[in-house]
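The complex appears here minus one protein chain, its other protein chains still in place.
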Amino acid sequence: MIESVSEIQVRYSETDMMGIVYHGSYLPWLEIGRTQLLAEVGMPYREIEESGLFLPVLEVNVAYKRPAKYDDRIVITTQLREKPIVKIRMDYELHRDGLLLATGYSVHAFMNREGQAMRVPDFFQEAVERLL
Amino acid sequence: MIESVSEIQVRYSETDMMGIVYHGSYLPWLEIGRTQLLAEVGMPYREIEESGLFLPVLEVNVAYKRPAKYDDRIVITTQLREKPIVKIRMDYELHRDGLLLATGYSVHAFMNREGQAMRVPDFFQEAVERLL
Amino acid sequence: MIESVSEIQVRYSETDMMGIVYHGSYLPWLEIGRTQLLAEVGMPYREIEESGLFLPVLEVNVAYKRPAKYDDRIVITTQLREKPIVKIRMDYELHRDGLLLATGYSVHAFMNREGQAMRVPDFFQEAVERLL
Partner (left out) sequence: MIESVSEIQVRYSETDMMGIVYHGSYLPWLEIGRTQLLAEVGMPYREIEESGLFLPVLEVNVAYKRPAKYDDRIVITTQLREKPIVKIRMDYELHRDGLLLATGYSVHAFMNREGQAMRVPDFFQEAVERLL
């Protein structure tokens, strides 16, 4: 398993009129978690796309346990548990002060610049296998 | 089953640098679908909140089949399939020109102004049962 | 002067914890106003970009007079007052039930696919001059 920890601070723009964080605001946070994990594995997502590889989202899921609020510091724990073959899955946990706020996962395809699905490139496979 | 159909047109602000709609932009669309369904059942969400009842999101899931693009007209089909008891679940399908782009679901609690979970209020139960 | 009228309905995702519409949510609305104007002039923005012309924002300004709220129907009036030469400026007014909520303007460059500034293309100039 590869695990990475990121932290964000809730922005005012991420709240809604219920007085808490808008549920859709969590998706960019999960994205911060997985790009952080990829950077730590040696593959910054900016460079991945520049090399012509894209990881579009096939599925995303978030389960909300407790509300996040404006100005909260949220710790995002991202896990890559399995070797990616044709897809890659990441799992997430969000905590504030040790309290679990939400869990989630995302599944991604590997796609080339023309929008065609492709197998996991060797450089990606190797970078991940070194650490898994 | 209660079914409702809404339509949106993709905004430029909803795209990302992959040239397609950002995956997080779908969540406000699902919300448009379910508020449209609630309005058709006789319970505009604005009035629901004004009466002191809130439907916070407990879980959301989206499966992306084909990319949506800028300026696309997207048809959102929302279904309420089961009588809500302590939670309410909505199911969604998004189409463009008859082509399935994405499916999803959301699960919501019933919450009062103090943030406490509550049973489904009678007026809500009755409005739904008339149509289910 | 060319004038165009659009209408949007405020989404829950566009509100913030102040209980009103987040000030940044107005920018996509101005964009809906100007793309509607361009479509009415015979130049849908999707086609403009497909032809290799882009209109990046050089400046944007919004003055907020009264708060917009969830579920409000907002009428966006967009005006093109002057013949564009190297830049194009649009002016906006937002109303709810005849009440002025906000005014704004945006200024745009004409840019080619390589990101270089260019003069207004002939087809654009002519489409606008026919109506101004």
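All chains are identified by letter, namely A, B and C, in their written order; residue positions are counted from 1 within each chain.
We take it that a contact is a pair of C-beta atoms (placed from the backbone, for glycine too) under 8 Å apart; a residue touches a chain by one contact, two chains touch by 3 or more.
The shown structure was predicted, so the numbers you read here are calculated from the model rather than taken from an experiment.
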*Have a look at A:D16, A:E31 or A:E59 and name the one touching the chain we're not showing.*
A:E31
*Of the residues in chain C, which ones touch the absent chain?*
17-18, 20, 23-24, 27-28, 49, 54, 56-64, 67, 115
*Can you list where chain B touches the absent chain?*
12-13, 15-20, 22, 24, 70
*For chain A, which residues lie in contact with the unshown chain of the complex?*
11-14, 27-28, 31-32, 35, 44-46, 70-71
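Just so it is clear, only the chains that are shown with their structure count from here on.
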_Arrangement of touching chains [line / ring / star / complete / other]_ = complete
_Of the chains shown, whose Cα centre falls closest to the middle of all protein Cα atoms?_
B
*If you average the CA atoms of chain B and of chain C, how many Å lie between those two points?*
28
*Cα centroid separation between chain A and chain B, in whole Å?*
24
*Residues of chain C engaged with two or more neighbouring chains*: 12-13, 70
